[in-house]
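Just below is one structure, and these are the notes that go with it.
The complex is shown incomplete by one protein chain, all other protein chains being positioned as in the whole.
Up next is chain A:
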Amino acid sequence: MAEIVRLLSSYNTAVVLLAATLLGAAGAVAGTFALLHKRSLVSDAIGHAALPGIAGGFLVALAFGFDGRNLAILLSGAALSGALATVMISWIASQTRLSEDTAIATALAVFFGLGAVLLSVVQSLQVSGQAGLDSFLLGTTAAISAREAGTIAVMALLVALVGLGLFKEFRLLTFDAAFAGAMGYPVRALDLGLMALLLLVVALGLKTVGLILIVAIVILPPAAARFWTDRLGAMTALAALFGAGAGAVGAGASAVLDDLPTGGAIVMTAGALLLISLVAAPRRGLVAQGVVAARFRLARRREARARSGQGLGQGLGQGSGQGTGEGRARP
């Protein structure tokens, strides 16, 4: 036990533990609204859309005589193309007859394809510094620096403030966008604002923890929280708790156990939380629903038996047939 405490309190682990916890909470809050708005996959689209931004940023930096690996330019490129992708998704979903999942898939495919083309262009140029450019898409959780942890903390605070401040508006938007529009809320702006929140989380997460982890953090904890409650406030709080817990437990496990990549450990923890919720949550969980179904079958059988007992004089076959029919109609 003392050994574990010592491991967890050493510098790198402490920084990563803090950053992963905060990022988990912030990602889960932004993800909750996205999930209820059926926009979970927007985070995936934003992540993939960062690729052309990074490759384009590299080319622009070279064209203006900067070092191609200039981090500010690369990250601005990633944020810009991510923002363009969200605008494109929002536009396709609202202005065309295509559904939202098609809009998301379209944006993802188009931007990632563009990124692949740009990377080939970069590859064919005779310039150095291009290697590992696409690895900018995949940050490494174990290597989060104190400054990055600070940035994540500020971002988490911002997400919490926006989420609280616009809670009522987001609730309206996610449950009844048409009603929100009729009430005079700027639905389109709110929709874009929600996606901007997601963009903020994903863009920052890409650089620090990588594409797969950030998508997992945005999607898994809200999905797990959904099993436990029907109230938006409770669900948001629970998702934040799950996200933070997954971040902390995953980072901690990676510091204590051998050969366990930090990002992977966090995703596994979040996945385990989802699995537990799926099985064990009251009312919506598989066990609870199984109990309800079993109770129902039991009641039906008891009813049928009672009926067949009553109709003993009228003949067995007919009575039991009637019983099942009524049992099925009852709920």
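Definition applied: a contact is a pair of C-beta atoms (placed from the backbone, for glycine too) under 8 Å apart; a residue touches a chain by one contact, two chains touch by 3 or more; residues count from 1.
We adopt the following convention: contacts and distances are computed from a predicted model.
Peer 1: Out of "Cytochrome-c oxidase", "Manganese/zinc/iron transport system substrate-binding protein", "Energy-coupling factor transporter transmembrane protein EcfT" or "Oxidoreductase", which one is the UniProt protein name for the chain not included here?
Peer 2: The chain we cannot see is, by its UniProt record, "Manganese/zinc/iron transport system substrate-binding protein".
Peer 1: With the missing chain put back, one of A:55, A:144, A:159 or A:304 would touch it. Which one?
Peer 2: That would be A:144, which touches the missing chain.
Peer 1: With the full complex in mind, choose from A:256, A:287 or A:306 the residue touching the hidden chain.
Peer 2: Considering the complete complex, A:256 is the one touching the chain left out.
Peer 1: List the residues of chain A that touch the chain left out of this view.
Peer 2: Here the touching residues of chain A are 7, 10-13, 15-16, 120, 123-132, 134-136, 138-146, 210, 251, 254-265.
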